[in-house]
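Rest of the complex left out; these chains stay put.
The letters A and B name the chains in turn, as written, and every chain counts its residues from 1.
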């Protein structure tokens, strides 16, 4: 069994943002030389997500409005977590909705996707350098 | 390391529906000949889910009402995504709640489940043929 590991770094200019990381994950897969197996992609930070959905700008605006409705950033006093001096209580909850990780099938040396599947990094507490971990195992 | 891949096809008669796919996944496992490993089951479409929960009809009605409350289908104008001509903005959000995929332990040639675990395909934009991917790796 082969294994491959790489960290990807991201810094969003605003507090929240969505970045299509599919091509970077595919680059990892090519570098790994793995043809059949599984590829795990996870946020290494607990106020960010990795998820699979559509690369459509209107949908990303829908994510933003919907998540802000389910777990509003303001008022900061809404969250006990913010009593620690943080202001990212909402980001911890938004990340629960969108998920920490995806596991993708590797078949014949490529990401084995349906027609519209794209991998996104979802940032809910950005403006600083944060990491995504890619681990691929297989043959 | 062995690997096995199969696509399962589903078409729900209504826009939304829940289908127990456990026996079909188990058939894949038997066909694979794999005794120890991991089994990934994921929706290949971004308006559908694969998740594990109870096969109880009342609960599925609860899912339906709850998801419709969290991300209503109507009015279509609620979602920027629908400006593309789609009417499935809600389906993209419902799928975020229920998840894209499950990873199941394979032990002694069977799905290694707790007492009530069953695998479901959750459809939020149906009435057309859509796919689920099963990938099993192990020995």
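As a working rule, a residue touches a chain if its C-beta (ideal position, glycine included) is under 8 Å from a C-beta of that chain, and two chains touch if they have at least 3 such contacts.
From a predicted model like this one, the values you see are computed outputs, not experimental measurements.
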item	value
Number of copies constituting the complete assembly, 2 shown	3
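The working rule: only the chains that are shown with their structure count from here on.
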item	value
Distance between the centres, which are taken as Cα means, of chain B and chain A, whole angstrom	20
Chain B residues touching chain A - in the complex, by the definition given at the top	1, 3, 5, 38, 40, 42-46, 70-71, 79-84, 89, 92-93, 95-97, 99-101, 103, 131, 133, 135, 137
Footprint of chain B on chain A - complex, ascending	1, 36-38, 51-54, 56-59, 61-63, 66, 70, 97-99, 102-105, 107, 112-117, 137-139
